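To start, the structure under review is shown below, and the notes come after it.
Shown here is a partial selection of chains from the complex, left in place.
All chains are identified by letter, namely A, B and C, in their written order; residue positions are counted from 1 within each chain.
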């Protein structure tokens, strides 16, 4: 069930049978010479919507702009500062919790979001903790590449040159979903270098074409299909386990 | 050109020929018994993407959560507070301006966003004004129903019962775009009442099924198609005029 | 009754018979070659205090600095950023609500304040909406020129050259109230031009003497008197209606 294509009374009915929701979250940022700017929010959206086709889960709208300050040296990147990010996740969560959602899983597509999402969770829990009351909801961050089996499959598909940004696995997923938007380029060097991540100009100086440690040229639509199918199945299980997890009384 | 399906170097090339971008912005909120929760962000997204098919314009990712605190009494609504909204539009704009975009048009789908968007613009301009320097960018808010000719067409299509929330025109647009998600209901009364808008519980007490002054039952896919086509043409012209507008030196 | 010239026990007594208060709100900003910098906060203050002379209404202190970032290119303008403005209206409202005021009408004298005031109201209501409780108060924004009959009178008095900033109607009101501070100038051109409003330097380039679309030379004290008297009467009725309006249980 896609929340944005449902009516409020359909959501009311869903809440009668489940208190769990998955929210795709990512970033809109450069992904090297051939990666789509939307890669990091498209991947979790693609996976969650694939999962929804065969299971009674609820998929929220996609939180599509993340913490990508280090990519601002490349045109098209849009970033929130961590403080804005924390405020926004706070309002999304408070909205969902007000309706009675108790288990909110953020399916994440951008490594650079992890700290800010985790800080946002703590900011939300702290409201309850300072007031000596229960939060009433449980939050979970899950990167799509950490879904059961997905990392293993990616390592099999791309034993070398996977890297950490503009990876062949994420490129493959968007190729599968957007066959009309497949780009090509000569990668030089074939596998990009590594290094620390700091401000945007420092980043662009270290990573001239935007890739980190990756060779996106290995991506294929077929590999993307396999990744999505596996990730979608694992997501359904993850949501089921999360939904069943008891909250201490 | 869809920003999220482009690479950073494609955007770099676009910037060489244009400094204008359109960002669809809306809200995820209840839309009465039959309206989709995503209606207000889907409408500007649908119109902008339709416009992009036949013109060399750049469409940014959709800002899909807006200021909808008054709808929080209905499940599925997600809202930002105005202060969060202002911070987020600020970061989107600062990101785009850092790349050299000078004309940023927010194509809006939610009346409740207007004040917060306008306040966000002033917050951004104030940074320059306090520092006695030029902002370097011009911001424009444009509601899709204010695009040239669109209001006239909607009044022709729906001479009575258009109302201001869960209107037949916005429902028609989503029906055209999402034919598999058309819902039906008995509306009682056929045309919903009006009244002031305050907090969420007050809103739900005044507007029990979520509509304000509207009869969404008049919506048809065909009317939606006509609205989208006209709005898309007008948007292209609007962007062209905005792009050509000089900035005082 | 003027709140600032009352004691706390007089306000306690007032609260026993009414829960309604009017707060004049404006801006301190340039008003063209002859308009007073205080015009926008003086006008609602003048009208509210005139109304108070003949009716049992309570007039709060004047909120005299508003959102005027675009006027900062002209000496004497003082502006709050929207975020500061929202915080300040928030604290005023929370203070009044803590005493039991349930209907708070902001009588506004500055068009540039409208969005920020409206955003401030939403920020306040959102506290209640996220917590699923009633706000306990109703807020109303009323521009003095929108009081019943006032717009009509102004259009009669100034059929051309009214414009939207440094208008002859607001100048006339301050002339009536401050006859010793009437200024004169040669206006060139007689009726000022129009255009978009952005940052302060852009504004000053577009509107060199500060006026927007207006010919303040048409203002007279006598016209000011007529405007104030009519506005004061309409304000009393507006407050009475607002005070009687039920809040859904």
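In the analysis below, contacts are C-beta pairs under 8 Å (C-beta built on N, C-alpha and C of every residue); 3 or more make two chains touch, one makes a residue touch a chain.
Nothing here was measured: the structure is a model prediction, and the numbers come from that model.
Identical protein chains form the entire complex, numbering 6 copies in the structure file, with 3 of these shown.
Operating definition for what follows: only the chains that are shown with their structure count from here on.
Centres computed as Cα averages put chain B at a distance of 29 Å from chain C. In whole angstrom, the spacing between the mean C-alpha positions of chain A and chain C is 47. The mean-CA centres of chain A and chain B are about 25 angstrom from one another, to the nearest whole unit. With touch defined as above, residues shared between interfaces to two or more other chains in chain C number as follows: 129-130, 132. For chain A in complex with chain C, the residues that touch the partner chain are 91, 94-95, 98. Interface residues of chain C, counted against chain A in their complex, comprise 129-132. Against chain C, the residues of chain B that register as touching in their complex are 67, 69-70, 72-73, 79, 81-83, 86, 112, 114-116, 118-120, 122-123, 125-126, 128-130, 132-135, 138-140, 196, 198-202, 205-206, 245, 247-249.
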